[in-house]
Each structure stands twice: as structure tokens, then as C-alpha cells.
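With one protein chain held back, the other chains of the complex are shown just where they sit.
Letters A, B, C, D and E name the chains as they come in the text, with residue numbers starting at 1 for each one.
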Amino acid sequence: MEFWESVRLNLGSPPILFFALGVLSVLMRADLRLPEPIYVGLSTYLLMAIGFKGGVALAEAGLARVWLPGLGAVVLGAVIPLWCYALLRWGLKFSAVDAAAIGAHYGSVSAVTFVTALQYLRGLGASYEPYASAFLAVMESPAIVVGVVLGRWSVRRGGLTWREWRQLAHEALLGRSVFLLMGSLLVGMLSGKRGLEMTEGFLVTPFQGVLALFLFEMGMVAARRLGDLRRVGPALVLFALGMPLVHALIGFWVGYGTGLSAGGAYLMAVLAASASYIAAPAAMRLALPEANPTLYLTASLAVTFPFNVTLGLPLYAQMVRWFLGHFP
Amino acid sequence: MEFWESVRLNLGSPPILFFALGVLSVLMRADLRLPEPIYVGLSTYLLMAIGFKGGVALAEAGLARVWLPGLGAVVLGAVIPLWCYALLRWGLKFSAVDAAAIGAHYGSVSAVTFVTALQYLRGLGASYEPYASAFLAVMESPAIVVGVVLGRWSVRRGGLTWREWRQLAHEALLGRSVFLLMGSLLVGMLSGKRGLEMTEGFLVTPFQGVLALFLFEMGMVAARRLGDLRRVGPALVLFALGMPLVHALIGFWVGYGTGLSAGGAYLMAVLAASASYIAAPAAMRLALPEANPTLYLTASLAVTFPFNVTLGLPLYAQMVRWFLGHFP
Amino acid sequence: MEFWESVRLNLGSPPILFFALGVLSVLMRADLRLPEPIYVGLSTYLLMAIGFKGGVALAEAGLARVWLPGLGAVVLGAVIPLWCYALLRWGLKFSAVDAAAIGAHYGSVSAVTFVTALQYLRGLGASYEPYASAFLAVMESPAIVVGVVLGRWSVRRGGLTWREWRQLAHEALLGRSVFLLMGSLLVGMLSGKRGLEMTEGFLVTPFQGVLALFLFEMGMVAARRLGDLRRVGPALVLFALGMPLVHALIGFWVGYGTGLSAGGAYLMAVLAASASYIAAPAAMRLALPEANPTLYLTASLAVTFPFNVTLGLPLYAQMVRWFLGHFP
Amino acid sequence: MTLVTVVCEALARQPLLELLHAMGIQGYTLFPVEGAGAKGDRPADIEEFGNIQVEVILPAEAAATLMERLSAEFLPRFAAIVYGTEVRVLRPEKFRPREP
Amino acid sequence: MTLVTVVCEALARQPLLELLHAMGIQGYTLFPVEGAGAKGDRPADIEEFGNIQVEVILPAEAAATLMERLSAEFLPRFAAIVYGTEVRVLRPEKFRPREP
Partner (left out) sequence: MTLVTVVCEALARQPLLELLHAMGIQGYTLFPVEGAGAKGDRPADIEEFGNIQVEVILPAEAAATLMERLSAEFLPRFAAIVYGTEVRVLRPEKFRPREP
């Protein structure tokens, strides 16, 4: 497919158009506030559905084919904060603790970006490893741990206490999204094809439409942060637009190098390029309260997330086309 | 179809039966309060779904076939408040500002009534222009603007200030339901058939069932206002039962005269007959706070709305049968 | 089917696995609190769906085939509190009012347990009377009335006043779940097959998946009560594990004796074995405030409910196999 | 004027509102809350297991009567706390209870 | 410091926040409530038909001004009650309104 056509394919899909509608509603002050339980309900549904379907696929594929790219995902998530920290601290002159916190966000992942990428691949007609959501599940926490350790170290020149390690592990491994994803993966693995047949009418049939509704809400959530753009400065905005490209590149090769198909490596690229805006901020508020939330939230939620779901997805697909010479 | 059979068809359909159950629950004080986020979730879903499907149909039909009946709908919405005002003020001796506010409600529309009419047509086996929700979208605001201007004029013998015009336009054009409907129409137009296929499992498959659940809630919401019936007096109750008949008649001819099919003209009749009970009250509270909300809310929500969805829909169908000699 | 295989079939099904995940999330303090509107939405959906489908089936079967087992269900519900009261009061030395309140819970029923049993039967490939939800509907209230009368009597050595009777009847017959179930049954009866076709995409297609999500929530709700286990003592825990077995046995013979198929009698067994944890506690708080809620809630919600949905369902199936020599 | 606040189990909603009604009190404000107290945690996951907070503004004497009746009729039956706060209201005439 | 509480119909949200804004008040806390009063029941079933409770803490003089303006500009238009409570705050400097 032509590059522009694949951009159009993404921008013209209902989820992205509803995302834009959500943004527009905030910009035009139409103020359609959706109550918080709606958000919780939709995000629980999405995590449960992708986790479950991924688990069913995982049980079929067997762990033998998954552990290497999975390990790649974990390592990638853990090291991204390191170079982000260096760049932000010494290149862009952010404080150490802010640099660590922002790094944690970019090493971690955004489940919504991942799900949107799944739909996009399906639209393109590209195949991918159906157990790819396992990579999403394992890639959320490592960066958070690394970022917090980095930040604590630079604030206090000392490691974490035993109690802090425990709290951190709890935060990172038992956070809402990690737990739900991991748990649903497990449920999917245990219940297999037969379980998928039972729940198909709920977890599969309406999935894409629910995603459209959810992205409508996320458009509003992200747009409400646009006003903070002025407060974070152009350097961070550029960082939030540029690093995803770099990370996508690295993510692609990690995925491809660990044996994934073109589609699977694309998804690894998207995971690397995406930044967390729920789990990581929550962990930072508790573990690095000295870091400025306006910086990391605005960068990941108001810049990187909208960029990724609109232009990023087709750009990364184009990247795959360049590298491999073929991709739908 | 026989008249009585077509009444039975409507009264025996799950949405209307669940509506009755909701009313009953309040009358028997079973008190099943559904929390507010459920209402927001369901109504967002319904508006999004009909807007989107209408938009897909609109893109196929082309604007050429839509603009004339659309214009008819706008004009009709704008003029209904005028005669309602006259009748209420000079005939029924309501205060000027109450007359204006009530008029605004009857010129504007009820999306739920419209959706119920769609299901009813489908049950009858009648065809209609699938882009008819565009008429719903354009018909909500004009009456609100006219009503407010009328009311302000009569209160102050003067026009609106520039600032008031802006506020009013904002209220009328960026209200929750107008924005959602217009926006979803646009999204539907832009994403077309392909987008519909993607979201069918969510926006189409469960639609009728969701409507049943929503009407269950609306039955409760409407019944909670029944106690106010005594406070509004018999004149307004008669108005709220009689005007829908008159407006249905006019609406039908506007639709038929601007080239719609029998089914499409029926829907235009339903739109004209319906009265707003969310958007219009909200606008009146802000722009005409002097008007008495008990009057307009009770009339539109506790009388006209239940009347329309139960007896009105088959009555208007019978009307079409009389006029055209044929209709399923 | 082998007993162990039928246990595995239940424990490996998505609803039960998600239930376990919910329990686990609380035990691991992952704390995924779902907001209350989600609970209301899901439970309304489930009650509406089973009531409606049961009603459609009831209209087809005719009341002639239903009244006898229905009467059996009512009588069974009404007498269970009697022997529970005797056992708890004189055998286990509970106070009279606590014995009455706990008895009411075990005579009444749990809709979620019933629905899970329906899915389990479907998984087994066993057929059952599709109108069985009518038995669920009639079996919720009688035990509550009997329990309250017993409790009042023992507290005050006197009957209820006229006003109390009225309040009690209101509580018992117009409680949320009874009203919704009865109402949806009625709606289903009135709208018939045609109505089912209309709403299938909502009330049937996603049903099993929604149940999985709901059981995930119920796992959390139940697990939050586990901490109270120490407060109720081993005697009540044993009661809460043992009585379901006894009641299942009796329930099976009541069902089978009144003409139900093996599957239908199995469902009656499950109803008898299940204990109420929403409707009965609510009624007890209002009508028997002297009873200790920790006792009845912990027994029914933290012991009997989890036991029934995990091990109880296959055990009762095994029981049917023993009695009849055949059952899938 | 006194603001009387009642935090109680959600199931006590009806009896509480009836008591207010019986005293001729027309106005109140109500919202769901979660909480913990002597009777354990009350998570807000299920309406029936949660709490509500009810706020009633009324003249000092009426407030005293209300608190007495709550103390006698309501607190023995339900998990609840009750407290009063002095407040200064706009339009004090709005807050007089009618004859019941 | 004074805590000014406004309970009003949810539709008055925007005008109320605008009034606060116009007075240079940056801080407030807001949540949906249901209620009943002279203007009837306000069930919380539909956002548009419910109430909100808005709480603003500010120095006594600013509070007096706010209550005056509410009395003049807000109460005639909307179903609402307004009351003030004396409170002791940590970090009082946080609660000074800026010049609007």
C-alpha cells in the first residue's frame, strides 16, 4: 500500500475519527464529560478482551516461541529510560528526578495505542502473532521500576530501602492494568479455544466499536491537557514527538531479531514508541512525588499518544516497508 | 396492517414494554434507581450509533438528495415555537416567557422518540431513508434559538446582547446531543461502509436491545415527573397531547413535499410531533431562567414523550395510511 | 462425563476463572475497585436478560407445565428457613434473631449462582426447561418473609403489626431483583419470539462474556468479606458449606418430583443450594436490624457463593448422575 | 442555622428520609460515600454495601429535635454517625420545617 | 477562613464557575449530589436533573463578597442554597483569591 493511502486508512477509521471528535469537543468547549465509571468500564473491557484473546493464542503457540521476544520486550522496556534520562538530563537540562520520571513513561507502554495498532494491522490486512498482547503485559512494569530507582538515586544519592522496594514492586506488578492484562492472559491460557467460543459475543464481536467509543473519551482526556503544552516548553514537545520514532526503530529490530513476523515486529515497534499515561503517572506520584507531573503527563498524554495513534501508526508501517521491502 | 394490529405491534415490542415496566416500577415504588453514569453511557451509545449509521448512509446518498428535506426540517423546527407561543400565551393565558419556553420544547426534538420510531418502522416492514437521522440532528437547535429570542424579547422588550447571542449559539449548537449527533454523522460520512463493517458488532448488533434497556430507564425518569401533573393544570396536558397530532400532520407534509418516501415523511412527522426534554430544558434554565421548569418539563417529559412512544407512533402511521392509501 | 472432568470443565470456564481472578486481586491487594454503577449496570443486564428469555420460553410452554414445579419452588423456599432456624438456634447456639436471618438467606436464592449453573449446563450439553428462570423469580421472596416473621416473633414474642406486614411485603416483592426478574419475565411473555429476535444481539449474543466480567467483580466483592471469616467461627462456616449439599438434594427431588427434566431438577437443586447475598441482607437490615450482618453476609457471600460456583455446580451434577444413572 | 450531617449505611436511606418527612423537613442533600468505622469497612463497590451522607440545614431548635430523634430511633438500628455544625445561610427563611 | 458551600442544580455549573473565575477565585471542589427542596426533588438519575455541591474556601472578607454576589446574581436565577462555615486551614496563604 502507498504511504499516503495507509495514512488515510488510519485517519479515516472510526476509532481515530472518534478520537478526533473527542479532541474537537474539548477545543470547541462542547464539554461532553463522560463520568468516570464509563472510563473504568471501557478500559476494563478492553484490557480483559485483549488479555484473554492473547492468552488463548499463547496457549496454542506454546511458551517456547514466546519467551525470546518477551525477554526482548522486557529488556527494551528496562533500558529505554536510561537513554531518555541521559538525553533529558544532560541534553535538555531537565532536573534529574524529572528526567527519570519522563524516562519511565517512555519505557513503559500504552495499551490503547497497542490496541489501535492491532486494528490498524487488521485494516491493512497484515498478519501478526496473536499472542502479541503478552509483550504488552510484560513491558509495562520494567521501565517504571528503572525510572523510580534512577530518580531516587539522583535525589538522595542512595538506594531504596527494603520497604520502598516492596512498595515499588507492588505498584509496578499489581497496578490495575498489569494485573488485569496478566490475569486475563492467564485466564485465556487456561480456558483455551473453548472459552473463547463462549465469550466471543462479548469479547470479540463488539470490540472494535467499543474501541471507537473509548478513543472518543480518550480524545477528550488528552485534549484537556493541551493547555499545558505552553508550560512544558518546546524541547519536551520535540522529545515527545522524536523519541517515538527512535524507539519504534529499535523496537522493530528487537522484535524482528527475536524471531517475530513483520506484523509482530511492527507491534513491538509500536509498544516501544508508545508512552504510558496512566500506570506510569500513578507510580510516579507515589514513588517520585518530587517530579513534576505536568511534564510527564503532558508529554505522554497530550503529545505522544495523539501523535502515535494518528500519524505514528502509518509511519511505523512505512518504516517496516522500507526495511523489509514488503508489508501490506 | 390494521390500525389495532399496528398499535399492538408497538405496545408489544420489548422497548415499549420495558418502558412501561420502568413507569410501573416508579408507580409501585419499587425504586430501581439506575445511577447517572448508566444514563450517560446508554444515551451516548444511542446517539453515536444513529449518528454514525446516518452518516454512512448520507455519504452514499449524497447531499443533493438531502438538503431540501433537511431545510424543511430546520424551517419547521424554527416556526413551530411561533404558533405554540401564540396559542399558549393568548389562548391558554400562560405568561410570555413560559409560552416561549414551552414552544421551544415542541419545536425541538426527542432523539429517543425518533429511535423508537425507527424500530417501529422496521417492525412494520416499512422502508425509509437511512440518512434520516440527519434531520434529527438539524432539528434540535433552531427551535431553541427561536424560543429564547421570543422569551427574551417579551421579558425585556429588547433583543439579545452580542454576548448573549454567542452564549445562545454555543448552547444550541454545542449542546451534548447536537454535538454528538452531528459529530457522529460526520464520522460516519468520513469512514463510510468500511467503517460500518468494522463497528457493526457494537453499533448495530446490540442496538435494539440497548434501546430496550434505555427505555426502561426513561420510563422511570418520565414517571418520576408524573406527580407534577397536578401542578401544570389540564390545559397544558391537553396541549401536550394535542399539539403532537397537529405537528405530525404538518411534519408529514413537509417531509412528503420535500421528496421523502412515505417512511421518511413518517419520520419527519415523528420529529415534528416529538418534544425535547433534555437539550431544551438545559438551554432554558440558562437562557430563560424566569420560565417555570415544572411546566415545560412535565409537558414534554411526562406527557408528550410517553404518549408519542406508545400511542403516537401507531397513530401517525395510521395517518400516513389515510393520506397515501398505502403503508405497511 | 467423569466427575473430575466435569469439575475441570467448570473450573476452566472463563466465568469461573475470572471469578478466581477477582478473588486473587483482593488477596494480592491489587485493588481494582470497579465503581458501583458498573455493578448496577451489569446486574441489571443479567437479570433483564434471563428474565426476558425465561418469559419468552414461558409463553411458549404455557403456565400449565410450570405451576407445579413453581409451587414446589415457593414452598421449598418457605420451609428451608425453618430447619435452618432450628439447627442454628438449638444445634449451633446462635441467637434466635441471627438464626432467623441466616435461615432467610439460605431459603432465598442467588441469581448469579443460577446463571452460572445455566452456562455450566450448556457446557455439559445438558438440556433444561428454558423457563427455569421463573423458579428463580418466585423463590427469592418467600424465605425472606418467613425469616423475618420468625425473627420478629422470637425477638418480641408477638406478630407483626399491620404496618410492618405492609413494609415487609413491599421489601420482599418489590425489591430490586425480584421486580426486575418478574417484570422482565412478563415483558418476555408479552413480546414472545419476535421480541427475542429483536433483542438477541444484546440479550443473548454477549451474555456469557458479560457474565464473565460480572463474576470478576463478584470475585472481588466476595473476597473483601473473607477477612470476616474469623469473626463468624467454624460452626457457621461448616453450616455454609454443608447446607447447600443438603438443600441441593432436596431441591433436586422437588424439581424431579414435580415433573422437571434432569436439567431442570438440577437447576432447582442449585436454587435450593444457593443463598441470597443482596436481597436478603437488604431486607434483614430493614426488618431485623437486631441481627448481626457479619454472620449472614459472610456465610452467604464469602462461603456459600464461592463454594457453589466452583465446586458445588459439578458436585450437584454428580449427584444427579448418581440418582438418575445418566446425565451428561 | 445548624447543618446536621448523617453518614449511614445506604440501606438506611428510606427510613432516614421517612423520619425527615415525618418531622416536616422538606430539604436535604444526599450523596453516596464509602467509609470505615466501628462496624467495619463499607466499600463503595455495591450500592447496598456502601454508605450515604445526608446533609440537612435547619434552625438550631429543629436541629436539636432532629438529633434527639435520630439518637433515639435511628442510631440503635443502623451503622451511622451524626454530627451538627454551625453555618450561616443565605435566605434563612427557606430552612424552616413546615408542620408535618 | 470561611468555607462557602453552594448546592445548586447541575445546569448552573457553568455560570457558577464563571462567577468564581470572575472574582479571581482559583480553587474549588465540586461533586454531584441529589437532593430535595422548595423546588421539588432532584433525583440523580440524569445529570441534567441533578444537583452539584461546590465548596470554596477563602478568607472571611472574600467569602462575604462571594456570598453577596451569589445572593444578587445567582440565587434569583437558580434553585440553590448557600451557606458559610468557619474552618481552620493548613497553609492559609493558599486561599487568597488573585486579582481577577
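Here, contacts are C-beta pairs under 8 Å (C-beta built on N, C-alpha and C of every residue); 3 or more make two chains touch, one makes a residue touch a chain.
What you see is a predicted model, and the numbers here were worked out from it, not measured in a lab.
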Hidden-chain contact residue, picked from the options A:S95, A:S154 or A:T294: A:T294
Touching residue (missing chain; options A:A86, A:L286 or A:L324): A:L286
Which of A:V145, A:I278 or A:L295 contacts the chain that the document leaves out: A:I278
Listed residues D:A12, D:I25, D:V56 or D:L70, member touching the removed chain: D:L70
Where the unshown chain meets subunit A, residue by residue: 33-36, 39-40, 217, 220-221, 224, 228, 278, 281-282, 285-286, 289, 294
Absent-chain interface as seen on subunit E, which is shown: 1, 3, 26-31, 57, 85-91, 94
Touching residues on subunit D - with respect to the absent chain: 5, 7, 31-38, 44, 51, 53, 67, 70-71, 75, 81-86
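By definition in this document, only the chains that are shown with their structure count from here on.
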Comparison of A-C and C-D (more C-beta pairs in contact): A-C
Most remote chain, CA-based centroid, reference being subunit C: E
Interface sides of subunit A and subunit B: same vs different residues, half threshold: different
Interchain centroid distance [CA atoms averaged], subunit A/subunit C, Å: 41
Centroid distance [mean C-alpha coordinates] between subunit E and subunit B, Å: 34
Centre-to-centre distance between subunit D and subunit A (centres being mean Cα positions), rounded to whole Å: 46
Touching two or more other chains - residues of subunit A: 35-37, 41, 205-206
For subunit E, residues contacting two or more additional chains: 32, 44, 47
